[in-house]
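Left out: one protein chain. Kept in place: all the others.
Presenting chain A:
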């Protein structure tokens, strides 16, 4: 049985859209997919003409598709953007070294400049070394905190106006759920913003915010895009795994759940009398932080002092532990 494309273009449909349930042919799907991201960019006012944009490229499906789509749209609709790729090498043998190969291929294919920064050169520690020190538990804390700052550093080096990340709708919905489960109201409010701007830091935006993960895979599949799809070899984050499974269950029941959750996140508001963390700068490295000493410096201090557990857990506890140690050594980057 053949099903016709729901746009009445006359061609046979080859897929059913996970997001809307409509049946589309390959050509119409490409159009729909790209137009939606275009409309997200225009409506969200993500870019200005002449901006230099760093695409945070990991070599995975999201960032590969993001690079491809941004390049296409930039040319088609004359955004006038200069696109560069920015990769962070965490130093995970058997994972990041392979995925960076994909990024290198992307660089040639899309003709974009590429900058790779490594944890080793920024912090003096690669993830392999960190895991050897702290073990398999909690190592995602190091990786996540360091990457956030590493991207900022990379973007400053490249002197870009904005960092575009490949977070998709599933990621955002999952983060909304995670922040409720963890009781993190400050992040709950921030996580649905399409652009996050912080004074003194480079704005970040998520052009794929309303794009379903399944459709990203479909796009990559039909475009025959080359991407790297191995899970990180270090322990996957178990708690986030629960939220992810839950979200997939919801999506199966009602495909619009993902958008419904984002809608919930967008319409929720934090009560005025709730104490929120204040935004300041780290006294050690000068990057944005809610504490005197930012998480990255705290973790690094712990590593350098041979107390890897120092930065994990409450900041107040870490501060006490730090104060009790004599002769604090300043950190140099």
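Definition applied: a contact is a pair of C-beta atoms (placed from the backbone, for glycine too) under 8 Å apart; a residue touches a chain by one contact, two chains touch by 3 or more; residues count from 1.
Note that contacts and distances are computed from a predicted model.
Enquirer: Unshown chain, UniProt name, "Protein YIPF", "DEKNAAC100639", "Ribosomal RNA-processing protein 43" or "Cytoplasmic tRNA 2-thiolation protein 2"?
Expert: "Cytoplasmic tRNA 2-thiolation protein 2"
Enquirer: Using the touch definition from the top, which of A:12, A:43 or A:283 touches the missing chain?
Expert: Final answer for the missing-chain contact: A:43.
Enquirer: Determine which one of A:177, A:201, A:220 or A:293 touches the chain that has been left out.
Expert: Residue touching the chain left out of view: A:177.
Enquirer: Of the residues A:148, A:214 or A:305, I need the one that contacts the missing chain.
Expert: A:148
Enquirer: For review purposes, identify every residue of chain A that touches the missing chain, sorted by number.
Expert: 5-9, 17, 19-20, 22, 24, 28, 31-32, 35-36, 39-40, 42-45, 138, 140-141, 143-145, 147-148, 167, 171, 176-185, 188, 194, 210, 232, 237, 239-240, 242, 246, 249-250, 252-254, 256-257, 259-271, 274, 295, 312-314
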